[in-house]
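A single protein chain has been omitted from the complex, and every remaining protein chain is retained in its original position.
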Amino acid sequence: MWAYVVRRLMLASIAIFGVLVIVFVLSHVIPGDPVAAILGGQAREEVIEAVRRRWGLDRPLYEQFFLFVIRLAHGDLGTSLATNRPVIVDLRAFFPATIELATTAIVIGAATGVAVGIISAVAHGKLIDHVVRFLSLIGLSMPVFWLGLILLLLLYARLGWLPGPGQLDIFVSRPPHVTGLITIDALLARDFSSLGNAVRHLILPAVVLGSHALVGIARITRASMLEVLGQDYVKVARAKGLAERTVILRHALKNALLPIITVIGIYYGGLLEGAVLTETVFAWPGLGRYATNAILSQDFAAIMGVTILIALIFSFANLIVDLAYGLLNPKIRYE
Amino acid sequence: MRALHALAVLLLLAVVILPAAAGAPPSRVPTNVLVIGTVISDSVSLDPAQAFEFSTTWVANHLYDTLVDFSRDFSRVVPRLATSWTASSDLKTYTFRLRSAKFHSGNPVTAQAVAFSIQRVFALKMAPSFIVTDFIKAPSDVVAVGNDQVRVTFVQPMPEILMACVLANPVTSVVDPAVVRRNSPADDPQGNKWLTDHDAGSGPYVLIGWNRNLKIEMRGFDDYWRGRPRMGRIFMQDMPEPTAQLLALQQGDIDVAMNLLPGQFKQISAQPGFQVKATPTFGLRYLAMNVGFEPFSKPQVRNAVKYALDYEAIKRLYEDTIDAGQTIVPAGMFAHLKDRPFQKNLDRARALMREGGYERGFKAELMVPVGVDPPLPDVATKMKEDLAQIGIDVDVKVLRNADILAVYRAQKHQLAIQRWGADYPDPDNLAKAFADFDSRVLAWRNQWDNPVKAKVKQAVLERDPAKRAALYAEIQKTVLDEGPFAIFAYPLRQIAMRTNVKGVDPSPLFQTYDLSNATKE
Partner (left out) sequence: MDSSTLRSATNSRPIVRPVRRRSAASRILRNPLSLAGVLLIGGLIVLAAIAPLIAPYDPIQTDLAVRLAPPSRTHLFGTDQLGRDILSRILYGTRISLRIAILTAVIATLIGAPLGIVTGYFRGRLDDLLMRVTDMFMAFPRLILAMAIAAALRPTLENVIIAISLAAWPAYARLARSVTLGLREENYVEAARAIGVGPGRLLARHIFPGVLSPLTIQVSLDMGGIILTAAGLGFIGFGAQPPTPEWGVMISEGRNYITQQWWVSTFPGIAISFVVLGFNMLGDGIRDVMDPRLRSRGH
């Protein structure tokens, strides 16, 4: 198994390097001008030229890439043109917000999704099953950004049940920085009013972000449970007179879990994608917005930094999913 | 099953269109705190030598002091760190006497600090540095005389207002040399990186922190020379979505909203508990026509475009929150010319197209920035329709401003919608940009090299206000009649706030927004 992990890691690093080359070339062939974007339309030509030189943007492309790789080898992601700070500092500031949002979203999505999936499978063919299946198709069909806008309008603006965009109410002070995750930090500081506030702010964007995952997980759970419920050992368990609840939770669910866990893992890695749109709608200061801003202002260093981080997470999520698959199902051999 | 879907949609709609509660819910913000919804995601640096956007120059104006300041109507120069000043008879050299003031660090503000700060602008050569270097030749022209006097020598005669255009600008803010030096590593001798999100000023507010894409937080400075400001804390909350700002204002999460859409300002001003304040700005929106693009090399074709646009319709797209001015010096500024010769006149425009040799029309690409000013893409769509009527087939491209600026600076555009905001409140700034090819700004980008540029250079040296105004009138007329710009708007600046907020007034120049007199009831 370790040989497999090493091989996967090597392949992943080749893939990530390839992604870096692609993104580097892509972001440099864009017709835009990052310096002009940062300095605005009113800067004088001589200033623009001076800044280009200062940032090494006047050098040939291969030289810039070479410098980038050398710096990367030293663990230096460079400085963002748009924030005037090291990219690593920016990532450290923005990433926790996304982790917090994505984790909450997947917890909500997985818990609800598995529950709905089980109910739907147990009630297979009955009205509730059809309703659930149909609603889940609808859920899958709504654009997340649109759902976000509508829910914001509804629950914040019209009804006032939930707070608006952002991570905390404005005058609620952030708990002292330990992990960067506001809820965890508030918990550590025993600052329960901040905690409550942060949780209230999390609900809406997390539900929106997790909605597609919820539906996907529910569908897989249902299919997987249906398959297992038809197996002989379940019939045997039922025949032994075990309580239906025990049969479903102990025997069936345990064996149906494999594809469900896989799917949860894949969705977790994939939430980054939805985060781009969700964070825009909810003014969430996370990686998705940082990435969008970086692409919009063609902030090369920031784009590359985000690329590395996302590719790393994505590759690791895939690897862990595959390993979990193996642990849960000893029949699978790693080649 | 489809009935189910329809039912869900109907339910959703029913709640969506429920009327919002009338009146204002109580504010959730304590009375000694002022929360402003604004856009800070474009902010690069709070270092006054680098700050060049709305948000950063505005904040810098609160963290730092300049030597002098403008009166609210920009007609006079008033003291700030300097209590008084004298000018030489040729108006080239000014000597300032400083008041006794303290930096936030507790250090005294000295003449050496003033010289250090302006010399720093030369050393860093950042975006706003031209405001200094256009008028002061070398760092050595700023000299400390003793501890409390500073002598500044300019390259040209400087009437008092022009002097203040330099020395009231946030770029010449006074920084604390001791603090800057303490935070300057070898590879950054001017401490630029540190000053990006720290402050070393003497202004009415002290920077508590800047959370990127979240908020800038300031607290009142106890030892401010004018006395501690009444508002203990100011939060500038980043809210890029206008709708989010509106909702937050209505829900009582913020006190002031800076970036609502024209229609939203209208909506909130009608709601009890809220007020909207407006002022003209020293800025404009224009359609640029590249003279290097064959059809626009003909002045007749350029004027045909100016006669084809529907200025009234554009005004409606802005919900009447613009002044449809057409000259380069905006209303409210010295020497503004009121001429508005262009109205939609298709006969005239078609005749001009004929005269220019383009009666059959042509194709052109129009670039318009996304996210700069919300109605602009709609304005472009409307222009496409207008120009089709005189045979110009316009292809609208909504692009990131970064993309547009790259093309614009390389002089490769055909049509582009852009904006300009005065860097300082003097017609010289606009004349240089729009009429002086040699300044390499807008006239240059549109490859319009007109002899009127000599007048631009002459006007800034003219000491007699009447003659100076006459020169700027001439410049404005030339740009209006021959230039490659169709100016279609002087935007009004509006801010929306709760009625209990007092002392927050918009200003034509954003860097002079002043929150230090703000109070809440």
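So that you can tell them apart, the chains are marked A and B in the order they are listed, and the count of residues begins at 1 in each.
Heads up, the rule we're going with is that contacts are C-beta pairs under 8 Å (C-beta built on N, C-alpha and C of every residue); 3 or more make two chains touch, one makes a residue touch a chain.
Predicted model, so just to flag it, every value in this text is computed and none were measured.
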_Of the residues A:1, A:67 or A:137, I need the one that contacts the missing chain._
A:137
*asked:* Among B:59, B:380 or B:501, exactly one should touch the missing chain; which is it?
replied: B:380
*Looking at A:81, A:186, A:237 or A:277, which residue reaches the missing chain?*
A:277
_Residues from chain B at the interface with the omitted partner, ascending_ = 1-2, 5, 9, 13, 16-17, 20, 241-243, 246-247, 261, 263-264, 267, 313, 316-317, 370-371, 374-375, 377-378, 380-382, 384-385, 395-400, 403
*What is the set of chain A residues that contact the non-displayed chain in the whole complex?*
11-12, 14-16, 18-19, 22-23, 26-27, 29-31, 137-138, 140-146, 149-150, 153, 157, 212-213, 216, 220, 223, 226-227, 230, 259, 262-263, 266-267, 269-274, 276-277, 280, 291-292, 295-296, 303, 307, 310-311, 314-315
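Convention: only the chains that are shown with their structure count from here on.
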*Rounded to the nearest whole Å, what is the centre-to-centre distance of chain A and chain B, using the mean of the C-alpha atoms as each centre?*
37
_In the complex with chain B, residue positions of chain A that touch it_ = 30-34, 36-48, 50-51, 82-85, 90, 93-94, 130-131, 134-135, 138, 150, 152-154, 156-160, 163-167, 169-171, 174, 281, 283, 285, 289-290, 293, 296-298
_chain B - residues contacting chain A, complex_ = 1, 4-5, 8, 12, 15-16, 18, 20-21, 25, 28-30, 33, 35, 41, 44-45, 50, 52-53, 125-127, 129-130, 192-193, 196-197, 211-215, 235, 237-241, 244, 247-248, 250-251, 253-254, 371, 400-403, 405-409, 418-421, 423, 433, 439-441, 444
